[in-house]
Structure formats: structure tokens, C-alpha cells
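See below for the structure under consideration.
Removed from the display is one protein chain of the complex; every other protein chain stays in position.
Letters A and B mark the chains in the order given here, with residues in each chain numbered from 1 onward.
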Amino acid sequence: MLEQPHISLPQGSIEKQTTTLNLGPTHPATHGVFQNILEMDGERVVNAESTVGYIHRAFEKIAERRPYYQITPLTDRLNYCSAPINNMGWHLTVEKLLGIQTPKRVDYLRVIIMELARITDHLICNGVVGVDTGAFTGFLYLMQFRELAYEIYEEVCGSRLTTNIGRIGGFERNFTPVAFQKIEKFLAGFPKALKEFETLMTRNRIFVERTTGVGPISAERAMNYGFTGPNLRAAGVDYDVRVAHPYSSYEDFEFSIPVGSTGDCYDRYLVRNAEMWQSLSIIRQAMDKLKSLPDDVYHADVPAYYLPEKQDVYTKMEALIYHFKIIMGESDILPGELYNAVEGANGELGFYLISDGGRSPYRLHFRRPCFIYYQAYPELVKGAMLSDAIICLSSLNLIAGELDA
Amino acid sequence: MSLTNDYIKQRLVEKFGEELTSFEEPFGLLSFTAPAALNLKVMQFLYDDEELQFRFLTDLTAVHYPNQVGAELAVVYHLYNFREKVRLRLKIFVPVAAPKVFTATKLFESANWMERESYDFYGVEFVGHPNLKRILNVDEMTYFPMRKEFPLEDQTRVDKDDEMFGR
Partner (left out) sequence: MARPVQFNEKVKMVEIPKGYSGEGFFATTFDKAIGAARKNSIWPLPFATSCCGIEFMATAASHYDLARFGAERMAFTPRQCDLLMVMGTIAKKMGPVLRQVYLQMAEPRWVIAVGACASSGGVFDTYSVLQGIDQVIPVDVYVPGCPPRPEAILDGFMRIQELVGQESLRRRHSDRYKDLMNSYGIQ
């Protein structure tokens, strides 16, 4: 308990020196459902206790029931702001288990989709940090580009948000010319909008004063708490799964990792902003590289795990058998145990898969970055004022679906 | 000098000898088993050693193997070395009748909630944990849902039409 000379309570009084404020599961929209019980001394936060589990949907138990290709829609709903990254992460894990090598074109297309998803996730996070400081306009400007990204996803897979994009071994259909036109349109229009957003926020005196020094964390404490992703990079550690353990041909691309210094909310905002520029450059490089590859390859040649073309199923015997085996879940899945990680928008999204050779995994565990770094919230917020506590919460980019899985 | 799996194995065997068993390398990741009483000592050794430096806990989870009588619950730690970019997997097995494991929260703060999740799902009791209560499920739940004997669906539903659900 803090020494509070300005409050004098009579001896034996039952009045408490601190107030308990419930930042309950129902927040003003956008953030998701998690509860924080704050002990406050006036306006300052003395202690915070978090409760999660308000949207626990038992993904890991469901995954033990479903065949491998049916788990992709589950992974969508983990970090639903950037669903394609989760999908691709899962496909990469299963491909590693089965030893499938995807052709370069598939890798580059996957990179485009993943970086697009990363941009959309950082859009929401930075926009929401703006909304929490009172700046609603920036968010509206950026949501327009999220709509463009939705159109691109729709062209590729049919769905806007929970995409279920791709299949084990590649994509379900080739990217149409319309999809490429839409990607070009995004690349043409987004830099201008991002620059506009930056002029609104980055050197804005009110925003800078509200976010600098709020919720700082040192690199050692961040590593001890298991931080990964933009939050860790803002604290000063340049760890990025795309560079440390490259997957899906990321080693062919040139990009840099933005790193902050103090780990406070302003640094996190800047790191996410810089990552958006880097993602744009990666997409542009991928589009250039695609021009030199034959454009009819969109999946690996693994008929045992990738559904054959429908006309082949009706005319050829092997295709019919493969189709049957895949759909009925009789494919030969090798037993094994592996841990695979991708760089999600929040950090290292890991899949720990134990397969016993059966139709569905024996155990599938998602290493969810949000769940792990949310534990640091009481430490980040100790001694801060209530409004700083709110900004800190939104700059951590907590997605409730990933928190509870 | 870059850290190879063989070097890590050699150092571990030097220090702990016969206690560590089943060294495997599935998909290039060194994985080994330690007895339940030694988990903190092994992790402390891997943390403090200047060459090994496994100072990051990537993941902590539990698995239920109902067929291995006497060692049904496994707690799996994934450790990571930032400098050399090497991963490591440590498994410990405890029987379901006495699932007590020493907590890793003093070493890694991130183990706090991950151990609560393992307790919530599997009933693994972490000795010395500051706040071992359920985290994701409702507090009033009486069983540990992820164990293999429990079903996925809520058994108290009365509105499911058996004809439509193919039973």
C-alpha cells in the first residue's frame, strides 16, 4: 500500500485507501473481451489483475476431432484481423510434417497474402491507438484500405475476413488477373493514405505527449515475459521469425526490421508504422519476382494431399482414389512431432503438432503471442494514470480470439 | 562457434548423465526427457551457461497420453536461444495420480499463465506457482476438459435433434 499523507482515515475505519475499478469484459468495442481489475489510488493505477477466458472456444480440443484440412477455418479465428497469416502458418506446419516442397510461385503468392494481412492488422492497431487518444479520423482513412484488402481476399478465396485461404500444398485456385489488378491498385493508393495518416499522428503534439513514456518495458523484462513481435522489437530486440527461421522463401526478399528503444506506446506505434512500409516493399518485390515465373503453377504436385481437378476425378482412376482418400481422411499422415512458427502480426505464432498417424492431430497446441505478453500488463501499467492504462492496452494489440483460443 | 544439437546434447549429458533420456531430433529440433524433479535444474543450467544461453521460454504446454500408465501427463517446454537461433524441447512426464511439477515462474515470467493454462486443461499442479487457478474456463468447472476421456460437446444440451445430427 502506498503512503498517502493526503488521506487521513480514522483508526479502525473500514474505508479503503484505494478504489477498485473494473475495466470489465465489455469495453467500448474494438478491443475484445478481457477484464482488468484495477486498484486505483485516485487517478493512478496501483495494481492491475487481468481475467481472460471470456471467449474461450476450445480450439485445441476441436482440433483433435477434425482432419488436417478442416483445421484451417479454426486457425482463421485466432487472430481474426490477419486471418491469412494464421492459415498459412498452419499449412506450412502440415507441409513440414508431410515433407511437401511448394514451388517458388506458391511461396511468393503466399508472401504477398501474408504481408497484406500484416498491413491490415497494423492498420487496425495503429488506428485504434489513435481512436483511444481521441483521433477518429485516421482510423476512418485507413479502414478504406482495409476494404480494398478485403476485395483482394474475396477475389482469391471468396471471403472477406475469415478467409480459409490456401490449401495444404498451395492455393485452391490460381490468382486471376483481376486479383493482380486489385493488388496493384492497393500498392498505388496505400502509400499516399499511409503518409496522410502519418502526418496526422506521428508528429502530432497531442499524440506524442499521450504515448511517450507510457507503458515502457526494458528488453530484458520483455524477453523474460515472452514478448515477441512488434512489442519486443519496440523494446530493442531485433527478433523476427521471418529472418531468424525463414519460411516460404522469405530469404529471397530484402527488407529491414524496425527496432525501437524504450518499448513504450510511441515506439510500438512507430515500429508498426515502419513495418507497414516494409511490408509494402516486400509485396512490390514479390510482384516483380512473379513476372519471371510461369503463371499456371499454384500448388505443389502432391496428389496424395492436394485435391485433384474435378474433371480428373470424373475421368481418371487415380484421381478418384486420391479424392476419396483425402476427403474421407484416409491419407497417409506420418506420425511425428514438430513445432513450427511464423511471424504473425502480433509476434511468433507457433503450432506444436503431435501426429500419431491418424486422421486428426493427437495434440495441437497454438503458441499464441497475445496470451503470453498480456501477462506483462500489470507491470507496464503500474503507476500510470487511468487514461495511460487504456492507451497501453490498445497499443499492445490484444486480439481476444488469440488470447483465449 | 555455432551451437549444434550434438554439442548441446554433449553438454547436457556431461552435467546430468543418465538422468536425461530419449534424445531425439524430429525435424531438426533436439528433444529430450528429464525426470520431473530435475526440470528446474536443467532449465537453470541451460539459462546460466555462457555457451548454451537458452534464456527464452517459447512455449509451455501439456499433453495427455492415457496409454502410458504411470506417465500419463507430459509437460513440454520449448526453449530458445536468441543469439544462435536454436530451439530445444524438454519433456517431463508425471503420473496422473500425482501430477506435481515444479513451477518455472521464478526463472521465466512468461510461464505464469502458460502453467495456469496447463492446469486448467489437464490438471497438472505446479508446485510454488503464485496463483494457480483456472484461467480460460469458468472457475466452477470440476473437471479438466482437455484430457482424452472427456468429450468435446456439452453433454447437458437438450435441444439437439438426434435425427438431424445423424445419431
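Here is the rule we use: a residue touches a chain if its C-beta (ideal position, glycine included) is under 8 Å from a C-beta of that chain, and two chains touch if they have at least 3 such contacts.
All values reported here derive from a predicted model rather than from experimental measurement.
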| item | value |
| --- | --- |
| Touching the absent chain when the full complex is considered, from A:21, A:37 or A:55 | A:55 |
| Contacting the left-out chain in the complete assembly, out of A:216, A:350 or A:401 | A:401 |
| Hidden partner chain, residues of chain B it touches | 136-138, 145, 150-155, 157, 159 |
| Hidden partner interface residues of chain A, rising order | 24-26, 28-30, 32-33, 53-58, 61-62, 73-74, 76-77, 80-81, 124, 139-140, 143-144, 146-147, 150, 160-162, 400-401, 404 |
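Rule of thumb we're sticking to: only the chains that are shown with their structure count from here on.
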| item | value |
| --- | --- |
| Rounded Å distance between chain A and chain B, as computed from the means of their C-alpha atoms | 24 |
| Complex interface listing, chain A residues touching chain B | 52-53, 56, 58, 60-62, 64-65, 96-97, 221, 223-226, 237, 239, 244-245, 336-339, 341, 348, 350, 352, 354, 362-363, 365, 367, 371-376, 404 |
| Contact set on chain B toward chain A in their complex | 26-27, 29, 31, 55-59, 61, 63-64, 76, 78, 82, 85, 87, 89, 108-110, 112-114, 117, 121, 134-138, 145-146, 152 |
